[in-house]
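Would you mind keeping the following structure in view while I ask a few things?
Every protein chain except one is present and positioned as in the full complex.
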Amino acid sequence: MSDKPKILILDDEEDLLATYKDLLTNLPSKPEIYTTTNGARAVAMLDAEQFSLLITDLHMPEIDGFQVLAIVRRRFPELKILAISSVLEEQYRARAYSLGVDMCWQKPGTENEIKMFFDCIESLLEERPSEGFRGIQNKSLVDLIQLECICRNSTTLKVISGGIEGKIYILDGEIIDAEFGNLTGDIAFKKLISLKKGSFEYLPAVTERERKIFSSTDGLLLDAAQTIDETTAEDKSEVPDASETGDRTALVKPVIAMSKIDGVDFILIGELKSPQPSDSWGVDDSKNLHKWISNTVQLWRSFGDKFLCGELKDIFLYGHHCKVVLKTKENKLLCAGFKATVNNETIPNLMKDVIALWV
Amino acid sequence: MGLTKAKKDQSIKLIITKPGSFTVDANGNILSSTLPLSVPDKFIEIIIHNVLETFLTARASGLIFEEVIIQFIGLKIVAREMRGGALIHLTPLKP
Partner (left out) sequence: MKTSKLDDLISQIEIYIENWKQLNHFINLARERRSAQDKKYFSPEEESQFLDVKSLLAQQLECILSYFPAETPPISREEIFNVITPLTALRSTIEINEATLRGIENQWHKIFIQLQSILGQLKVQRQKIKSKSLFSIFSKKK
């Protein structure tokens, strides 16, 4: 895995994004630069992998930069954020700083300003985050548990933080019990989940463990997210344990794996006739998109059935702003969106890579 | 496996045996066509309806497309949007 810092740039001007990308790639720390013109996609990208820095424009005609900032700051407290704007008025600067932005910049114009701007970026990149779980820094326990549950794994997750040890017991993707000090069950789970830093270790699953947690995983994680929000402000006491006892390659959801394919802009997977998608990445209104995909596929399937054209294989839809491929397999649907810059002729090949990851 | 495939192939009936194209306006009226008259009207009617519907519903969902390719095992439909109408190419495929 690359040690290079990752920078995500959000700006509505594609030309400017390309310029930033060219310039920032040459910084001394040689960061990996990712760009997007879409706020929702920026959040999805931040969700999918760990970034060191987000550079975002505050004034974009179709996205409210402040709204993005509010979401990002809440969901990724450790992420460094640099806000830029062509006109930086005091009120905007104050508002941006109040949202937890690390630095505000007016878009640099002169050579000197550009140099200073890059120096600032380099200095932000040098500041390393101190929280998170060792090995998977900046990943919360919620993320780790979510991965195990999605993959329907059986394991025991041992968490060590500030000298206290705890365990979360997962069987076939379901959380069956937890222990933290003298506590067990739901209370122990809540305590554990609110830990922000420490180390973890995967132990073999304990099949004979008595089940004390009966809530659904989704419900538990939702409650946990609330607990984390409540404790974020007060919890500053834990110190990471010195001994990191284990590491493990995180198993990733198919949509996230698909999103890493070069040129992929968004992904949606679902089922025909289902009211909403099973999962999506980089989609603003997944329910609406799923509905449209489902209707379109059914429209053409019934045509194929009526005139004996054989099975519907794919539907390719090309536009100047987006390129989409719909793929069906029995009742399952896959929709892959590709960036406008991707050549139409290469899309069928890219689609093969996407399909390979379709579970 | 082989049997399933054979069964699937048998269910494909090629309505057109040679490629052909036609243009339609936004109301679905055919303006010009290279398809033989033997091609059933219903077949063309449904293609026109589905193509225009696909462009229209996509637009309503915020997706603007200029070209749609629908690929069946036995038929490929390529449609290019033209001011609410379309230029539609039909190519029979050998299953």
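Letters A and B name the chains as they come in the text, with residue numbers starting at 1 for each one.
The rule we apply is simple: a residue touches a chain if its C-beta (ideal position, glycine included) is under 8 Å from a C-beta of that chain, and two chains touch if they have at least 3 such contacts.
Predicted model only: the values in this text are computed from it and were never measured.
Touched by the hidden chain within the whole complex are the displayed chains B. By the touch rule set out above, subunit B reaches the unshown chain at residues 19-23, 25-27, 31-34, 76, 78, 80, 82-83, 85, 87, 89, 91.
One rule holds in what follows: only the chains that are shown with their structure count from here on.
Here the spacing of subunit A and subunit B, counted between their Cα centres, is 38 Å. Across the complex, subunit B meets subunit A through its residues 8-9, 11-13, 15, 43, 46-47, 50, 53-54, 57-58, 60-75, 95. By the touch criterion stated above, subunit A contacts subunit B in their complex at residues 285, 288-289, 291-292, 295-296, 299-300, 303-304, 306-322, 324, 344.
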